[in-house]
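What follows is a set of notes on a single structure, which appears directly below.
Some chains omitted; the rest stay in position.
Chain IDs A, B and C follow the sequence of writing; residue 1 opens each chain.
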Amino acid sequence: MLDVAIRAKSFRSADGTVIEAVGDLRLSVPTGRFTCLVGPSGCGKTTILRLILGLDRHFDGEIAISETGAVAAVFQEPRLLPWRTVEENIRLALPGASAGEDLSGLFQTLGLAGLETFYPGELSLGLARRAALARAFALRPSLLLLDEPFVSLDEALAARLRGLLAEVWSARPTTVLMVTHNLREAVELADEIVLLTPRPARVSGVYPVTVPRSRRDAATVTALLADLTAAHPGTA
Amino acid sequence: MHGLGGLGLRAQAWSAATFLGSLAALVFIWWAAAGLAGSRAFPPPQDVLAFIVTEAASGELAFHLGMTLMRVGAAFVLAMTIGSALGIALGRHRGADRFFGPWVILFLNIPALVTIVLAYIWFGLTEAAAIGAVALNKIPNVVVTLREGARALDPAYTEMATVFRFSPFRRLRHVILPQLQPYIAASMRSGIALIWKIVLVVELLGRSNGVGFQIHLHFQYFEVAAILGYTLSFVAVMLAVELLLLQPYERAARRWRPGHA
Amino acid sequence: TDVIRIGVLKFGTVNWELDTLKRHGLDARYGLDVEMVPFAGEDATNVALRAGAVDMIVSDWLDVSRARTAGDDLVFVPYSSSVGAVMVPDRSGIRTLADLAGRKIGVVGGPLDKSWLLIQGLARREAGIDLASANDIVYGAPPLLAEKALQGELDAVLTYWHYAARLEAEGFRRLVSAEDAMRALGASGQVSALGYVFSEAWAGGHSRAVANFVRASRDAKALLDHSDAEWDRLHADGVIRDEGRALAVLRQRYREGIPDRAAADDEADAGRLFAVLAELGGERLVGPSPVMAPGTYWSGLTDDH
């Protein structure tokens, strides 16, 4: 269970302006559930993830995480260590116990096979994103935060990776919170979609996706999408 | 994965040729300038070489150079270790930096003479006092350089390490040190040089051997060839260290940079 | 046997005497073992004495007096009266102190050098000129100034006696020496410039050894005074680097500087000169006391002359 109760989060920029990034926002993701966060660009989504990850403690509110296992994140930018190879980057994120694990299957699926010894600076952006995904997946986290993980990928690949994410998610009980701008993606994957207002971010609506994942084919997804936009007009 | 010296044979040959060419050019300029000057104060390369040969044959050169290198080495290890640790700590903790900043400026600007004399007076004319005094002189320099490096660390990587729960050691080795590499390289190179210069003073002020001791003896007779002979012997050792240790290490450390080759 | 550790300059003049002393077993003869600890600079011997790494060094009475006033327990035993001199090239038109007016003069040791102050005093008295203000004075390290004088950049150079001797061998002559100045300013005879310096407390516990050392030192000087062969040996052994004319001049000047009278007379003259210096150099030179600190000359030296 991830329980977020932010009363306010603001930044003071270098020129002294105070920016309210997150307003009064309550959000909870039950253990083992998949929630998507959707909101306009610059509304505060990344800020919310950072607060959950404990990377910024200057805010008014409380965040409770009851998952005790590993936490993994896919940042909005790959954040690979440029001076370590792809494989080293992934292995470094693993705890000592699983350091020797066989990762070739994962590399294969992600189209990274043969690039294990490349440095991040030698990858295309899409490849680097996949390496960042591999790092998060390899860890088998019990809480997974994703910040627009499937951008910069061609549609075929993105679909494959969404499949992989769904697989990872169902193989072990994983609590997932994913930020995306792609509503179709959200509808395909999520148990619940949380819609945010423009900055400062507040919850503007919650859309539970009740259709079982196995039955979400192209047509169903399109229908769900229409339903969602009807229920929450202005969501594009 | 390649070994440290990840250079092709041709590249290696080319690199050696450049090195030799560089030295040859330097010796030539020196030779020409000394010819023009024609002064005892500026002996030509062959005179200096002759001195080195004689001094080496007598065993003096190896002895004094050895003593100096031992002092330089010990002080270097001490200064780099303590200086890096302090520098990183100050760079990361603003409060500590505010408080200890003035101390750093103070120690940075205490003349070598003062530290050395005080160390000799308090701890006696011992090797430990000499090496300690030299290290103390160099530490603040390492601190300022590594403090800048630590301040410039990219938080993106630190945050990643926090999320993925890197152990302190893993964080230091894989996240922090690679970012500090250029700062460490800079402070190593200018560090050895500074330490050697202070060792000269230490040897002048209270040792009975070493290159500094010899250089000052020869200075009394204004034997510039001898002074240059000792200087260049040390420089030769430093060039060897540069070629055989520093450069291969740096090549490895910079492998990841695009267009590093 | 008593061991005495003496801090010396590796190729310094003190070393000549001590090497002779050791070579001829003069220390053993007096039941001593003299151990020479070589250093590369005067400053180093100074530090070594204070750090307790040596028992004795060579320095001058002014320093000792000043240190005593400041609370150190150093004492002094005369060693040599060789002092610095103003050197000019042989062909130089400078013949008298008065000719120095308006010249570029190199001075070793800085504006408070004892010899320099005495010569300034002399110039003021004899020629009525203020050397320091009437000239372009360059202070600097002795080897550097010697080289500059040889290059012709300096018209005259005041330097230590052994540098002066070497210049003499290179075609320079003495214009005036600090000794001339000392006599003109009130010394009755040859005043020691340098002496063995050590801690009074240490000497108290080793008075026999110190007295014996002074005897051995005197024997060594006597040998150097009479034997040219000893000088050739010193050169052959590499203790003295100079040769030929330079060696001859050094030898002669060294011999002139061997103290030849009772320490008490020396002390009286030193006291007189101290007062003169106090006047010339003020507190910045001599320290807070305008008179030589009592006990500067070691009182344990009894059987002198």
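As a working rule, contacts are C-beta pairs under 8 Å (C-beta built on N, C-alpha and C of every residue); 3 or more make two chains touch, one makes a residue touch a chain.
Computed from a predicted model, the values in this text were never measured in an experiment.
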| item | value |
| --- | --- |
| Per-label copy numbers for the whole complex, where each distinct chain appears once | A x2, B x2, C x1 |
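Note that in this section only the chains that are shown with their structure count from here on.
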| item | value |
| --- | --- |
| Chain pair, most C-beta pairs within the contact cut-off | B-C |
| Euclidean distance of C-alpha centroids - chain A vs chain C, Å | 85 |
| Separation of mean Cα positions, chain B and chain A [Å, integer] | 48 |
| Rounded Å distance between chain B and chain C, as computed from the means of their C-alpha atoms | 39 |
| Per-residue overlap in chain A, given as positions that touch at least 2 other chains | none |
| Chain A residues touching chain B - in the complex, by the definition given at the top | 50, 53-55, 70-73, 75, 77, 79, 81-84, 88, 92-93, 95, 117, 119-122, 135, 139 |
| Complex contacts: residues of chain C adjacent to chain B | 9-11, 37-41, 43-44, 47-48, 50-53, 141-144, 146-147, 151, 241 |
| Touch list for chain B against partner chain C, complex | 39-41, 117, 120-121, 124-125, 203-208, 212-217, 219-222 |
